[in-house]
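First up is the structure itself, then whatever we jot down about it.
Missing here is one protein chain; the remaining ones are kept as they sit in the complex.
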Amino acid sequence: MSTIAVLNKASPLDALQRWLPRLVLAPSMLIVLVGFYGYILWTFVLSFTNSSFMPSYKWVGLAQYARLMDNDRWWVASKNLLLFGGMFIGISLVVGVLLAVLLDQRIRREGFIRTVYLYPMALSMIVTGTAWKWLLNPGLGLDKMLRDWGWEGFRLDWLVDPDRVVYCLVIAAVWQASGFVMALFLAGLRGVDPSIIRAAQVDGASLPTIYLRIVLPSLRPVFFSALMILAHIAIKSFDLVAAMTAGGPGYASDLPAMFMYSFTFSRGQMGMGSASAILMLGAILAILVPYLYSELRSKRHE
Amino acid sequence: MATLELRNVNKTYGSGLPDTLKNIELKIGSGEFLILVGPSGCGKSTLMNCIAGLEQISGGAILVDDADISGMSPKDRDIAMVFQSYALYPTMNVRDNIAFGLKIRKMTPAAIDEEVARVAKLLQIEHLLGRKPGQLSGGQQQRVAMGRALARRPRIYLFDEPLSNLDAKLRVEMRTEIKLMHQRLKTTTVYVTHDQIEAMTLGDKVAVMKDGLIQQFGTPQQIYNDPANLFVASFIGSPPMNFIPLRLQRQEGRLLALLDSGQGRCELPLGTGEAGLEAREVILGIRPEQISLAGVEGNGLPSIRAQVQVTEPTGPDTLVFVTLNQTKVCCRLAPEFAPQVGESLSLQFDPARVLLFDAETGERLGRGRAPLDTVGTDNIAQFRGR
Partner (left out) sequence: MSSSLAARRPSLSRLAVYATLIAACLVYLVPLIVMLLTSFKSPDDIRTGNLLSWPEVITGIGWVKAWDAVGGYFWNSVKITVPAVLISTLVGALNGYVLSMWRFRGSQLFFGLLLFGCFLPFQTVLLPASFTLGKLGLASTTTGLVLVHIVYGLAFTTLFFRNYYTSVPQALVQAARLDGAGFFTIFGRILLPMSIPIIMVCLIWQFTQIWNDFLFGVVFASGDAQPITVALNNLVNTSTGAKEYNVDMAAAMIAGLPTLLVYVLAGKYFLRGLTAGAVKG
């Protein structure tokens, strides 16, 4: 008897039941195909056109990418991203790991302390930006407070200093995300087999050595996920710049996300804006693909 | 109660993949207890899921009471199943777990209450009805899972390795209980297990499976005494059958198996057999309990002296290991005769109970005429009388 004959015997209601899973998933499939991949393709197409305030489909080849490469502001934004991303990721990781290791020492009120470290993650980047803009206000913020407290020579005007404004973004971003890194690593530390530590203690290793040589290296996967998430936050970060500096002074604190927004929606340069969005996607893929590749490979080896 | 028949059932997960089930043919009568046994990955659970309707078969037919059900959805097949993980609904209490299927089938509340009460009494879980599965022990969960299956009064019960998550003691208890339950309710049952003891103790019929094929289908006694091939012989029985690779010799037209322990030799006469058998590599199979200590006076059976290498007292028996033809051979002896390590024993074999397998294909040689043509069970008397 063939399979077809078997299927034919099913009642219409049974057939519906059999197709229900597909039917239920269908709208989401459509959304993903159109809203994710279709739109990416659309943006990709736009980046090859001379679209300005309105989309136009006059093909100009790589001209928008060439303009982007000639655009000083794009280079400032890209360099800022490297600087901001590098510092933000590096400092967040160091602070997060340090706090996680310290919190792992049977600390009283650990739950409360953890809550304090993590609460910034619940806030909007706009709120964070607003708060830190005020804290870093030259003249009224920390600048004035430390002088009031007796540090006469203290000056903190990075927010209006084109050479240092990126550090302000770094400070605010680290404040927001380092608690999250701490939480990730703390969870990782709690998963380390205690017998490994005991074995190392029996071997005579000191506590710092145990952490540096045995425990932290075993948290490599946590490290990579944290790295991925932080890099992702860095590349997408737009709200923080918008709230703290709006890219200023001038365009000294521009980031690609900010660049894309202002060229696409304020300056009527849709073509170039699209080109910059595609390059951002490229940057994410450049990080994501090797990560996923190594993830899949290690899974296959298990 | 119903008959169950599988006709040429096939299952494949895709054209490129190997078949999961190949031409399965089975038939059991109403009220019979069928065991599907085999190593993991042999297709026994897939076959059970196909019977339940949880997976579609790729070809063939599944007949219950001679009606093909293979196109029906699981809910219409009137089959209940007990899962290895019990699969109790974690958010419902025991009563609701048992009643769920009845509610879906739109039974009246009064009838549901009555049915739940009946099942709970049968399984002695009345005091657990208000509890959630998370508050039950493994054995209790097992009972509830059985209760859920019983409540529907289905035509066929399916058990998917129901005891494998229990500890050893409880497993033996529940095994007996399942057997009692079946004797009482006489419902047609298909029971999947990888445990050969469950297979032997529970089943009316046993199907031994491997690589999607049924290797042998028969009563437990047939499977045990008359295995179709090397795989069945090795899978059923604990401690497992001994396998001694050797080459047969022919003397005066009769085949002989030559055993050598280093301390002595003996010849097992195996009948005439087909021509050319003496040139082939064969495997001689003999169960540990069919090797015994040779008595002082001797009873005519061939015997051999061998040195004891290891002994493993299990309580009721003592397993004694010796070397025959460079192969470790296990003998199951009564503990009162248990020898010391290093001691030399005289062991005897009953040639009538010895099995022969083709070393290449693993197929049984001279099946049903144990071990080969002229020496069958009938010949034992003749042997003794000699």
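Labels A and B are assigned to the chains in the order they are written; within every chain, residues are numbered from 1.
Everything that follows uses one rule, which is that a residue touches a chain if its C-beta (ideal position, glycine included) is under 8 Å from a C-beta of that chain, and two chains touch if they have at least 3 such contacts.
Bear in mind the structure is a predicted one, so any value in this text is a computation, not a measurement.
Colleague: Which of these touches the unseen chain: A:48, A:65, A:117 or A:251?
Modeller: A:117
Colleague: Among B:16, B:90 or B:253, which residue is in contact with the omitted chain in the full complex?
Modeller: Going through B:16, B:90 or B:253 one by one, B:90 is the residue touching the chain not shown.
Colleague: Would you write out the residues of chain B that touch the absent chain, in ascending order?
Modeller: 49, 52-54, 73-75, 79-81, 83-87, 89-92, 100-101, 104-105, 148, 152
Colleague: Please output the residues of chain A touching the missing chain, sorted low to high.
Modeller: Listed in rising order, the touching residues are 17, 20-22, 24-25, 27-29, 31-33, 35-40, 42-43, 46, 55, 98-99, 102-107, 113, 115-128, 130-135, 137, 140-142, 144-145, 148-149, 175, 179-180, 183-184, 187, 189-190, 192-194, 197, 201, 207, 210, 215, 225-226, 229, 232, 235-236, 238-239, 242-243, 246, 257, 260-261, 264-265, 270, 273-274, 276-278, 280-281, 284, 288.
Convention: only the chains that are shown with their structure count from here on.
Colleague: How many angstrom lie between the centres of chain A and chain B, each centre taken as the mean Cα position?
Modeller: Going by mean C-alpha positions, chain A sits 58 Å from chain B.
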